[in-house]
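Data first, discussion second: the structure below is written as structure tokens.
Of the protein chains in this complex, all but one are displayed in their positions.
Showing subunit A:
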């Protein structure tokens, strides 16, 4: 695992999201009303909608394309829908946010 700094907590609006580009695709970093931060793939399991563009509520986000609700904690679709996205390990040290990328992802360069 490689911990990489991606920016400050305050770069993300409360109840909002930003995206981080990686060679493997986009990762969404979400900040809840309670100041929790989560990172998941920015790709809805339903039709691949960009989850970072959705509305963040509680510890979930609603996909802007067809309103699937995805748990930021588990990456699982909530309600009657089935599907999941990968969650990405994340740490907040001070006000810096770090995400863990796998070795092979780094080695891809």
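As a convention for this text, a contact is a pair of C-beta atoms (placed from the backbone, for glycine too) under 8 Å apart; a residue touches a chain by one contact, two chains touch by 3 or more; residues count from 1.
Quick note on the criterion: contacts and distances are computed from a predicted model.
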item: Per UniProt record, name of the chain withheld from view ["Transcriptional regulator PadR-like family protein", "Sn-glycerol-3-phosphate import ATP-binding protein UgpC", "NAD(P)/FAD-dependent oxidoreductase" or "ABC-2 type transport system permease protein"]; value: "NAD(P)/FAD-dependent oxidoreductase"
item: Residue among A:56, A:72 or A:90 touching the omitted chain; value: A:56
item: For subunit A, the residues touching the chain missing from this view; value: 4, 6-7, 11-16, 18-24, 26, 29, 32-34, 45-50, 53-58, 60, 62, 64-67, 69, 77, 79-84, 99, 101, 105-106, 108-109
